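Here the structure is laid out as structure tokens; the discussion comes afterwards.
The complex appears here without one of its protein chains, the remainder shown in place.
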Amino acid sequence: MTADLLFQVQQLHARVAHLLDEGRFDEWPECFSEDGVYVVQSRENHARGLPLALIHLEGRAMLKDRVFGATDTIYHHPYSQRHLIGTPLLLGHDGSTLHVDTPYLVLRTPRDRLPEVLSVGRYVDRLVHDGSRWRIGSRHCLYDNDLVPNSLIYPI
Amino acid sequence: MTADLLFQVQQLHARVAHLLDEGRFDEWPECFSEDGVYVVQSRENHARGLPLALIHLEGRAMLKDRVFGATDTIYHHPYSQRHLIGTPLLLGHDGSTLHVDTPYLVLRTPRDRLPEVLSVGRYVDRLVHDGSRWRIGSRHCLYDNDLVPNSLIYPI
Partner (left out) sequence: MTADLLFQVQQLHARVAHLLDEGRFDEWPECFSEDGVYVVQSRENHARGLPLALIHLEGRAMLKDRVFGATDTIYHHPYSQRHLIGTPLLLGHDGSTLHVDTPYLVLRTPRDRLPEVLSVGRYVDRLVHDGSRWRIGSRHCLYDNDLVPNSLIYPI
């Protein structure tokens, strides 16, 4: 494990967050592998091995469908998101697969209101290298706050 | 783009934040180039191409004047700041100029009160290398929260 590897992971994380925070949702599924998995689950359910998750998407088609729902069909009060992402803790590496664990904080700012914590927790990521770049093979967003202010509309 | 470049940018960002958070405001303008630009603008005005900005300073002389105002002439309730700065997303590099986009969160703690979010958004930076070190050629602090608790006294 080297500084170069951390650099590559951090740039991937930064890009994913940037796309979500700037509302470029259409580009978000491309950060995942074709069969990429995206799960949002409470810390407690994950710890107990319970399957219930707030969001569970498998494959880019489902990711795209979610984005379509969030941007075109769900009625909601407008808000913007901002991700602060911690240093990825590098846990395992076997060439084309990398396991990292990363704290995150997502702030939500509704129009004309003060910012609030939307979600805080950690990303448990399996990253895969396809020969040219790293993509997310699976991401489990394990949130600490069971109580979510309002709803999660956009991915976190 | 390499890990070394990210290292240099992160050290610059960390140093700028450290000077502001520790109240060493006199040293802040030196982090900018002689003709450095510092703009604090709402995300919405920036997105619409509107010119109105909360703060717009051009050149070190104006930066120094702002610091003088904040520390010596503006009457305000004492508070401390703390910056949490995300990973810079490296967008472009042509030798002596570097474009990076970086999420930030600034917390404000008034004396005997709980901390609160003062500003959250992203820095859009153009960094310039003068032969010995990187400095800020221009920084646009684009904040998500139109509603600011109280006022911005110190730079963010």
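Each chain carries a letter (A and B) given by its place in the written order, and its residues are counted from 1.
Here is the rule we use: a contact is a pair of C-beta atoms (placed from the backbone, for glycine too) under 8 Å apart; a residue touches a chain by one contact, two chains touch by 3 or more.
Predicted model only: the values in this text are computed from it and were never measured.
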### Message
Touch as defined at the start, partner being the missing chain; which of B:70, B:84 or B:148 qualifies?
### Response
B:84
#### Entry: Where the missing chain touches chain A, by residue
1-3, 6-7, 43, 84, 86-90, 101, 103, 105, 116-117, 120-122, 144-147, 149
#### Entry: Residues of chain B (touch criterion as defined above) contacting the omitted chain
2-4, 6-7, 10-11, 13-15, 17-18, 21, 80, 82-85, 105, 107, 109, 111-115
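As a working rule, only the chains that are shown with their structure count from here on.
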### Query
Which integer distance in Å separates the CA centroid of chain A from that of chain B?
26
